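Shown next, in structure tokens, is the structure this report addresses.
Note that one protein chain is taken out, while the other chains of the complex remain in position.
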Amino acid sequence: MKMKGFGTIVHGESVGFIEKDIPEPGEFEALMEPVVIAPCTSDVHIAFEQGHNDARNHRILGHESVGRIVKLGAGCKEYKVGDIVVVPCTTPNWRTLEVQDGAYQHSGGLCQGMRIGTSQDGVMAEYYLVNDVEMNTAKIPEGVSLESALMVSDMMTTGFHGVELAGVEFGDNVVVIGTGPVGLMAIVAAKLRGAARIIAVGSRSRCVELAKQYGASDVVNYKDGDIYEQIMYLTGGKKVDRTVIAGGGTEQLPIAYKLTRPAGGIGDLVAADTPPRLNIDTADFCRFVAHHRLAGGLCPGGRRRAERLLGLIQYGRVDPSLMLTHKCYGLDGCKDSFEMMRNKTDELIKPIVYMNV
Amino acid sequence: MKMKGFGTIVHGESVGFIEKDIPEPGEFEALMEPVVIAPCTSDVHIAFEQGHNDARNHRILGHESVGRIVKLGAGCKEYKVGDIVVVPCTTPNWRTLEVQDGAYQHSGGLCQGMRIGTSQDGVMAEYYLVNDVEMNTAKIPEGVSLESALMVSDMMTTGFHGVELAGVEFGDNVVVIGTGPVGLMAIVAAKLRGAARIIAVGSRSRCVELAKQYGASDVVNYKDGDIYEQIMYLTGGKKVDRTVIAGGGTEQLPIAYKLTRPAGGIGDLVAADTPPRLNIDTADFCRFVAHHRLAGGLCPGGRRRAERLLGLIQYGRVDPSLMLTHKCYGLDGCKDSFEMMRNKTDELIKPIVYMNV
Amino acid sequence: MKMKGFGTIVHGESVGFIEKDIPEPGEFEALMEPVVIAPCTSDVHIAFEQGHNDARNHRILGHESVGRIVKLGAGCKEYKVGDIVVVPCTTPNWRTLEVQDGAYQHSGGLCQGMRIGTSQDGVMAEYYLVNDVEMNTAKIPEGVSLESALMVSDMMTTGFHGVELAGVEFGDNVVVIGTGPVGLMAIVAAKLRGAARIIAVGSRSRCVELAKQYGASDVVNYKDGDIYEQIMYLTGGKKVDRTVIAGGGTEQLPIAYKLTRPAGGIGDLVAADTPPRLNIDTADFCRFVAHHRLAGGLCPGGRRRAERLLGLIQYGRVDPSLMLTHKCYGLDGCKDSFEMMRNKTDELIKPIVYMNV
Partner (left out) sequence: MKMKGFGTIVHGESVGFIEKDIPEPGEFEALMEPVVIAPCTSDVHIAFEQGHNDARNHRILGHESVGRIVKLGAGCKEYKVGDIVVVPCTTPNWRTLEVQDGAYQHSGGLCQGMRIGTSQDGVMAEYYLVNDVEMNTAKIPEGVSLESALMVSDMMTTGFHGVELAGVEFGDNVVVIGTGPVGLMAIVAAKLRGAARIIAVGSRSRCVELAKQYGASDVVNYKDGDIYEQIMYLTGGKKVDRTVIAGGGTEQLPIAYKLTRPAGGIGDLVAADTPPRLNIDTADFCRFVAHHRLAGGLCPGGRRRAERLLGLIQYGRVDPSLMLTHKCYGLDGCKDSFEMMRNKTDELIKPIVYMNV
């Protein structure tokens, strides 16, 4: 049995529609059909950047989805065919030693907790597999829309992780660099973690508007001048407690160090650029003596993480569906939405693709 | 020079107006006149309960205030006479070994970081002293009302501490026992720390109403039956992630253990009763094997804490002034408001006393 | 095929030899034969105490072992028949939601991460099963004796956990209540976590001697008078930073609170007594306001934990085999050693039973 999907044709060169065999679910796996999916900036990187882990030719793209279970492996006991679940982009193997070392995102190797749309075929297809489905996906509670649930897959868990990595505490002043969908979720997360002032750095108008609605106290446009200078002007020269890097490239790291007070925290959500070189003035790092804490990492996954984030939506703490500015439909919509991420307009935050609603 | 104040006449027996010498500020101290103050349930305990630390005869009561600086010690360099500042109820001596051990609330002895209205005369007076005023008080930022600022002194720092002690994380389901002003602030704090569902336990109608406005998803009335049973009914039998004890007495502790899942956290804001005996069924404690974490403690103080909480008000994250249900005026108002705390009506949350606005 | 084992005949009443079918390993399981095993005080509790989880009639006892793999489930890929591995007493199912909530000891329910010798048959037998053997057991590195490796199963992971729960830091003064084998391992662990002074509480002479060899600075005998008074005498009235409860019963908890300074930590390894009632004077708890942190819980398990503890032995940081004071042999030795744990003599620390070396 064949199915159609949208993915790489030649990695690094071309994307398009491809045909593959419908996969068969293993013992703890599920075969899903996508209900709603969303494209991600990472899909563009995965398709076109050199050196990306596990990228290859004829790989179906897409890792953000809500799916309907079509077929279940024999080891699945709790879910049943027809169930609709959020599929986080990080779906680790829980039976690995990395889990026991507190690094389940890196189960089986660096970032190998993320498989869908990278080391296995993704969600921009008629069908896709999810590994360990009862450990890795969550049912959608009453009162949570498909649109909001979809944002749990990646945007929400990633943005919230930035705030966790930075270690935001009550009353902290926080900078969030980036106001794309991950940055927007980091802004909400900073508010929901107890930040006082939240200074966002962004430029596209619709993103800036939503940043304010989500809790940004101020928005600085990097096109208006040096970020550091602009923020010091706003704060009267006081460094902030925490910085989340949710946009830009590696060049944001020295800026984050410079913005953040001694013993403050930096959460990095941005993988290094290609080519991966960083030429920095360590004076910005306070010569590494200032007790800054820096941590970065692939977003959390797993069923409990998804349930917790869905809980935040269910109890009205956040409405991530406000980010969905554009609608597409069906497999053709996968391609359309992918192109939107390649050529971001001022009006775009995030597209949704309605597949099998 | 004499001044008038409201306090204990005979400790454990009677309160009333007393006259004392106006104190002289030491090197790093300030003499303050109260601008607005609030009475606290603790004032009633301090006045009437045996065994309370440092309580004694002829002690002026009151530890929640915004004050105006009248006279400054020679060591003060940044503040000036006339400045209006929030005075936290915890005003530790920062030059102690306990600070270096991470226990500044216990500088100089158990709970000795709280002095005003306990081991030294309080704020229900024409004047009062504040120790180490530039380390312990904070100026009120633009846009923050006197009423809101006043709530930083004790209610807000205490309620928020309960959530810190319990270790609330994103998406946690949290129980807050108590919907008095400390419980209400714990509810806001749980929301601002990323809780999903917040189940409050309370009964007085105005408190319950505000609990919902502040973020409680459900309110359970302990008069309607066993708390544990009611909450298990609401959750479909699932224990919660964290419990904050912000009301009731020590008998809440076994209930908190029973409500909280393995590896969950319990934050205790309630000092043990008099007489201080606890007769518990340790089965409720899961026989101490369930990796619960229990911590309790006197609220944080110091200037930075106050600045951080004021920041939360300034940037619109919380409006604690909604708790101020009753207004009193002047020294007589201190007495009136104290009596309100002794005889809490259904309509009372928290009174404010306007002194020298 | 039948096998023989030592276990309960009638739970709560009698123990003896029983016959059972040799079990068949499931997909990720192994059938083991014991190489060396040790009895535990818990075995006595499991056999005779009411209310113990999962205890029942005809249950083979014993949860501390080094075993040889006899037969492997089809899902096992790394281990092979004949391999000798340490089998920790905690062997959780890693595919559970509790793992995702940071409570793998409670996978599938309170303390259900411990199965061997409780909810499934134990190691005092000709054969026993180990679930998820490649996630839960560890090979013994070169230079580590069978005797030392055996102590990793329970005594070492438990004693070390007490120090983790108490949060010992560099230069802390630490009390360890109990000098049985768990207490002894907590003493080593306190030293290996950076404690300065370590005050042990114990009485049996051989234990006391080894306590000193393992790093106890002082040993207090509870038979010589009140523990609190004796320790305050030693410290000149200064409370300690951390207390580990590794012996005695629940009545040690108020003592631990009283011994520990504000913001200090208490790690509890002792499950509550039967009947599980605790009648305490909360004055000893400093009325719950002193920022003590209390945590207790079943010991950590899993392969990485075992590998880490084996690493400590391999690199010469600890020699747990010093605790093995008595030797027994074969199935009869299981019974003999069990009786030794029931009737502890002054000369006993821990017996070892050589089974199939």
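When the chains are written out, they are named A, B and C in that same order, and each has its own residue count from 1.
One rule holds in what follows: a residue touches a chain if its C-beta (ideal position, glycine included) is under 8 Å from a C-beta of that chain, and two chains touch if they have at least 3 such contacts.
Just so it is clear, the structure is predicted and the values come from calculations on it, not from any experiment.
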item	value
Option touching the unshown chain, where A:Ile231, A:Leu298 or A:Met341 are the choices	A:Leu298
Option touching the unshown chain, where A:Val15, A:Ala38, A:Cys207 or A:Val270 are the choices	A:Val270
Listed residues B:Asp132, B:Glu147, B:Glu164 or B:Asp268, member touching the removed chain	B:Asp132
Option touching the unshown chain, where A:Gly16, A:Gly102, A:Gly225 or A:Gly316 are the choices	A:Gly102
Where the missing chain touches chain C, by residue	160, 164, 170-173, 189, 191-198, 217, 305, 307-309, 311-312, 314-315, 317
Contacts of chain B with the absent chain, listed as residue ranges	28, 94-97, 99-101, 132, 135, 302-305
Residue numbers in chain A that touch the chain omitted from display	98, 101-103, 105-106, 110-111, 241, 250, 253, 261-263, 268, 270-273, 276-283, 285-298
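Convention: only the chains that are shown with their structure count from here on.
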item	value
Same vs different contact residues, chain A with chain C, by half of numbers used	same
Which two chains share the largest set of C-beta contact pairs	B-C
Where chain A and chain C are represented by their mean Cα positions, the distance between them in whole Å	42
Multi-partner residues of chain A (each touching 2 or more other chains)	305
